[in-house]
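Below is a structure I'd like to ask you about.
The other protein chains are all here in position, but one chain of the complex has been omitted.
Naming follows writing order (A, B and C), and every chain is counted from residue 1.
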């Protein structure tokens, strides 16, 4: 079985695993207050050109999204996001479990547009009974989006302007940020994010680490009490050093960027393989996830040797599948897929 | 100023107020364990032909919706409702504040259809990653709906069948139930509701009482611990007798039905007045709320002497307004409206 | 049966009920934005000598406590209170249901002392792992306390100083405030409370109204978004006028003070009756609740004709009972109690 069903089918990138092995017997204090974590925070601040940002290490995406949102909003505030947003559909109600409404708006290519957010806020602002409604307090976007697309710098700037006009925070979920940074045509950098978003995170779990997400808090008012929130929400790792060691390695000698690039190169070939076999795509993704539309028969045939995700029905006889690449995707795996796709039935 | 902006612009129906005055100096115990409340519960059970139902008195709609939903669902479950549903748009995130997602589906004439609910559940059931999603645990409908329409008995039965197929409860918000019961063409009775819904309530606040909602719990598993929930959610009135006295009066000599009929008659005339003046409606409501579409100029003119609700823009120069009637609406008030609508500008 | 089991055994004081009757057919808008409510707010601001305070009307004590606390604290903060505090023992976990820990400290005569609060905060501040603990964000006291005692002005000032030293709010639950204001020896006034507490409330439910609590927010940062919170927590009464009318009456011609005085006078006689019959008290209460210690046999005998609350066992054969007076307590009721207490067994 060759797996393309997610970007976390292996353990960690060998360099990251080696770093864990090398430091395994060193004694440190807990809860990410050790020297490795301190160094990793410094490296991330530098990469973001954000001297004054707070950097925190959490374990996984759902815990990070919940902690950030619960730490930022007042009880009667909700978070705007694309209807396809991860917090809206794939976190088992984690945001609501912390008391906050996810206000889902129709997306365009997986993106929440500034126009849609502005229109929503305008209607809300004009409503004389707004105290009976949930106040929008934050915009959540993921970069890349759930369908693999990438917000441009100007799109994020426009969202930030909506936030500023309406008293909201901008939060960027970067669970797969490495793939957006390496995408063709991308113009969003870490320093840009640190300047534009009030809070964002750099994903490790889906980009080569065993696990781990680095939250960068740029906006001062969001810094207070954040470690209490991490602890309360179960996201404060006792052996926090493991996060420090991994992120220190990822931000040394460009490993994070390198892993992104490797996945994007593999994804480009993956795309070409489906195109070559004559299949269209549900969306045009420049990142590490591809969403080809295939006859159900072909998916059935492939499923014997390949793992991928079912993404939805396209019509009676076709479905959208999701295939992911990562730093670990090999030429041999792609060759095998190409052969299978082009084999006579 | 003549008010049509809600159905609670006055205090209570004179008979209800008299009952409160008559019993004011009688000593009772608190928290709706007094004799008045006990009698009221018996009257409601009888009217519902539901000997074994539990009946509880709460104060207002939002508190009742939150209490019922929080008492019924497990933490990872959500509640399906029409996108226009009260719990989705007009309760300041009360349901989410208790940890539960409101899963909003497009409505047809204000109604959540069984087809839409079934389709949603079918997709959910087929999803191999459903543990990453919110489990639909309840269907919420209001009777009448937010746009004044009324679910038929067969529509409610169809929703209940969806519930049974997918392990969900059916909850009917009857904040304005009196108006549905009196609507032309309505075939849903209290006994039918007690047989079909797992839990529903009979609204007093919007149907002639000072305040108060009577929750009828038909399904045994939902009965346990409900009084704890009422207390915890701030909906257990210390002087619970006030609820008992009011509902006892409403369910004596047909007062509840009478108040519904009065409002519906007034609403019928209200509708005729707008029709007579040549205005269309955003929806065809047989209950006590009418949603005429008027030129903004006319609305501006009316607003000097009449209070009504702004419901949304219809086009550049027209808006949808909401006008409500109640037991207290007088012929004189309607006459004044008719005159104003037909006066030369 | 003569009831001394609570201070809300009747409906409302006749003047309050009359006011409701008089205004019943006047049309107003909802949600306490009507003129009666506006006037009541002005009267309360004046009585508190607090021009800039926000005044809100909520329905009952539990809803008010939850709304105030949830509106004030960040998710990782808790509220300090006496172990006997109402929020700690008699609200079915309402505060915890909004996510906040009630940090209960041993009380002295029902009171949380400044020394106890300071000692707790000092230990907390010195703890290097405080991020693993709940941050104390508020001190909650009720005036009078659960055992009928009254905090002096200097005691409240000392608590406020602890709050200021440790970044906490001071919140005074005044569900029975009228009885404290009228107590012998009391030196705490409404203007003092408005100056000393960040937020407090003036109770109506237990002091002669049908229901209702007037929250006075003195501290600016607590004002934002409070109406959203009231709505979300189910405490925004649709017919908010009912609260306005009642509080307007209570703050006209000294009715609130008068009701307090009547209850205190009745309580003084109640106390004398038990003393005269030779019974001691579990605590020395200058307010409207008395806690005599009686032989279980006597309690058994009394329970045939009198309702009172069981407060706890004193020893094998004696129990503490709670007897309450109110504006409605009559000389005849007290006479009957005296006779019963002194009757030969």
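Assume contacts are C-beta pairs under 8 Å (C-beta built on N, C-alpha and C of every residue); 3 or more make two chains touch, one makes a residue touch a chain.
All figures in this text were calculated on a predicted structure; none of them were measured in a lab.
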Touching residue (missing chain; options A:92, A:113 or A:325): A:92
Contacting the left-out chain in the complete assembly, out of C:44, C:121, C:134 or C:266: C:134
With respect to the chain omitted from the figure, which of A:24, A:52 or A:154 is a touching residue? A:24
Contact partner of the left-out chain, one of B:229, B:273 or B:341: B:229
Where subunit C meets the chain that is not shown, the residues are 75-78, 89-93, 96-102, 128-129, 131-134, 310
Using the document's contact rule, name the residues of subunit B that touch the chain not shown here. 70-71, 74-76, 98-99, 131-132, 135, 224-225, 227-229, 231-232
Spell out the interface residues on subunit A facing the chain that's missing from view. 1-3, 5-6, 8-12, 14, 17, 20-21, 23-30, 59-64, 66-67, 91-94, 97-98, 205-206, 210-211, 228-229, 231-239, 241-242, 307, 328
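One rule holds in what follows: only the chains that are shown with their structure count from here on.
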Since subunit A and subunit B are copies that touch, is their contact same (over half of the numbers shared) or different (under half)? same
Let me have the rounded angstrom distance from the C-alpha centre of subunit B over to the C-alpha centre of subunit C, please. 33
From the C-alpha centre of subunit A to that of subunit B, how far is it in Å? 41
Subunit B residues counted as touching two or more neighbouring chains: 91-93, 97-98
